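For this view, one protein chain was removed and the others were kept in their places.
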């Protein structure tokens, strides 16, 4: 795995670039991401390009032995561009324009802005496609960040009408698919359709789902336009985009198919603070992050990268210290930056790039740590980067071993649950994360895959939920010989966000042998007892052609088993997930281990990595000495 | 009491209508509500009506022996209509148009939309007024649902100016009534007046009160226009409107006066989740609803129906299973649907109609249970409906007995308290509900009546609060010989939302013998002790010509008694309410009983109904066996 950093030569005096480059190499870095926010410096006036500084910056890095990942600057159009086409900005759900003054101030559907993007990418590609320092392209930056996937602009409305026409052909087909007869919502033509916002009460869920599908498609096609230009200019140069964490607003599998290397931006401490974790977890992992946050995303984004192209992936931005954007921003425990780096390696990353080389003393991210402080002295992470680089040098490239477990992840599922939670504590990402965690705490390696993935190589398959079941999916599961777990709400919706004929789980009924007669959501604090676990949040009344495998204390069915396939009819708490993982592994002959709190393991083809995310030293069987907090252990297989 | 259901033939293939009708009859139903959301099917293109399907649907129902309640479709104007007059939508308090895509997307003040409503109601009435299947008309659907009473549109502003001119005659009179000299808010003409929103800080409370009165009047006049057309077309056919629960945005007594049968939509589980009930109540009554929720509304809406026409009322939508719109949506305990049905009967309902016949598999309410599941199999409630129908058949029509207790309810009071809570825990609906509950847990039947009701037949009268006292009300109370309880803030405002001359309780001063010198609100958690109860939320400093009847531990007056009339100078907690009910009943010679938690009784002229809302079996004196959870017991008087 290569190490790199994000560097903004335009932020610093030119006379320190060479010294910066020298220090990067000395620290063990070989890659530098540059350029992705520099439009106002590349084109300070409309049509007047200033390449000089960027030429010299790349040359300086190259001369020091560094390669560059060059970003297209389309996440930050300059003010002159916005002033020329003021309607290029997105309109938020409340109807307000999202103006200039930060970043991502554009609507994915604005044709004028798309043309400008093609223009700037074309000239950028023309200038640097053949540069020997060029290692990779990056398109834009963090698509969707700051809630920018959805826009309710005129441009978006017009594009959505076209998208609907293409999908449905006739307005009658759309009215039928959406069920618009309900509440007289029928349209007479595609031209009558608006985005689903500012309605008096909730809009039609199919309207919303199609708007989310459309918006996701717009992200993918926006990206594809850049990819086409970059590929033509530099055939063979890989292209990446840096995804965000815990983010489901567009289908990353779709974007992943168009690029070569899926990368993501890893901020474990900020994510712990901002997401659903309990107060106890936020306390225990304050300076380490929950032990599954980074690994979950590594496995998720590896699965977004085309398998046929080698499932290439990496970390484009690695938190090197406190950040600036969470409610609270603690510092990592000493050791965590190295640990996070090696965790990426253990999951098969080809690069980890720290954000950023030097902390900027100005503007929005001035409180975001770098590898250097603003005064150019080394920050706490620098020693850890050197230590990680030494290990990486020692062990060489690490390829993933075949994981025993597959976890099926669907962006569409996240949209369906988000549009219609039915109980406000039913959160898709949390459900998937808990399933992932239940596998990882028993020492299993996991691949997180799309519903259309080939599942034949796995020994256990977990589908936390999949409301809309794609064609062929049921058959694919039926063909497996390994244990399969299907979570609640699987098969509960058609492709048009309707309840399937014959009720849920729709085309999974044969496979599972169950029919869901009724569902109910339970308020926080309601907990219905069972033997060794409890039912909370969600339960389904199921009829089955066989007795339930697991029931609750009131003898209601909880889990149904048929021919290796389990259907879990409740929100599974940690205890129930543990029980199910245990049974499936036993059936599959997969060996489990009992990891103490905060410990995780991960195997490559050649090594076993053990990580201690806890704040205490932990004694482990077979280890000479306790593993200190925030440390790792590496052993050949 | 008749049973019925809400049915949407337009949602289903025509070839299953007859079978649906047959099954309805077989289940014990005799009424079907239809048509209230079908505008886009009745008039798919402007001016082109399609009556065929509706003719056939009504015919099919009629042929099966069912009668129909036919709704006007004005809650769901089609898209073509909105596109023809885009300014017909309401403008919300933030200034945003409330667009098409769900329902109720209209402003009550828009003259163009009113004309369209008169047109569609006229043609509907013309077509079906003489139809032998027609049992009742329903106007629109749930006026005000989704916060649609208030609009801040140009149409509303213009209508409000006219309303003000009509009320005050001269702008000087309005300025004087509102106290506009305060903060230089004086107007020089009615044309200068705007709605009271988007002001820098709170607008004048009289401005707000008049805006609420105006908005309520607009609802009433909107309804009255439809009533006039329907009455002319079908003299003698009763007209209803289906009210919502826990909803005070317009004066239901006003609308009630114009219709024949007040109906409401009863969703006990959703209401428990969404309103102010404690965590313990939400847990204990999770699948039953608080035992007073349905009864409270039954008694409230019976009181909204013209007494001279027989106080006709019913339940137009009865929850038959989990709903889709609360934060959490549990399923009723087995038995509750039958229990709720009989509770309505016990309060004198003439109909209970389940919402809906069959769960729709599409659109916004696809997670709302019906009597049938989407696959046409019977849902859990079906057996309970049959059981209830059998009981109803057996006991025949039930007429209300004279209730011993009257509870005075005022929509204007809700507006006054909402506009000026003075302490954020002073909630009108909660205060009234607690008073109602205090009477019901001692076994008393209650009439909830408007301030202008005749009170002479009651043996106890409770006025939880009545800030604005109508002319003649004090005299009416003075003429009573039964115990009267007046709650805090009664008489605290004039008709112009001012403090009365001589201070509160204004024209109740002679009756009560008290003057309120000062009020204070107490933050949550502050509790000032007294003997057997505590003072929380609100207390008043009162001077009286007599010693207080009840004081707190610091000897401050809490309740004042004079000639049968009590004035309670604090927010009454449950213990104090219990004490006051006990005293009043004793004085009135009204017998009380001690009901275990979750048990309620209700008498008609011929029967005593006992209901167990608790989740446990309960032993009751005089009963052979414990009453199981979610069950009822019926005995002749």
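Per-chain residue numbering starts at 1, and chain names A and B are given in the order in which the chains are listed.
By our rule, contacts are C-beta pairs under 8 Å (C-beta built on N, C-alpha and C of every residue); 3 or more make two chains touch, one makes a residue touch a chain.
Predicted model only: the values in this text are computed from it and were never measured.
The residue touching the chain not shown here, chosen from A:364, A:402 or A:456, is A:364.
When you scan B:199, B:456, B:481 or B:616 for touch with the missing chain, the hit is B:199. Touching the missing chain, out of B:85, B:401, B:480 or B:503, is residue B:503. The set of chain B residues touching the chain not shown comprises 94-95, 178-188, 192, 194, 196-207, 420, 422-425, 496-503, 517-526, 541. Panel shows chain A; residues 8, 10-11, 37-41, 44-45, 73, 76-80, 83, 90, 94, 96-105, 145-146, 148, 273, 279, 282-283, 286, 321-322, 324, 327-331, 359-367, 369, 373-375, 377, 379-380 of it touch the chain omitted from the view.
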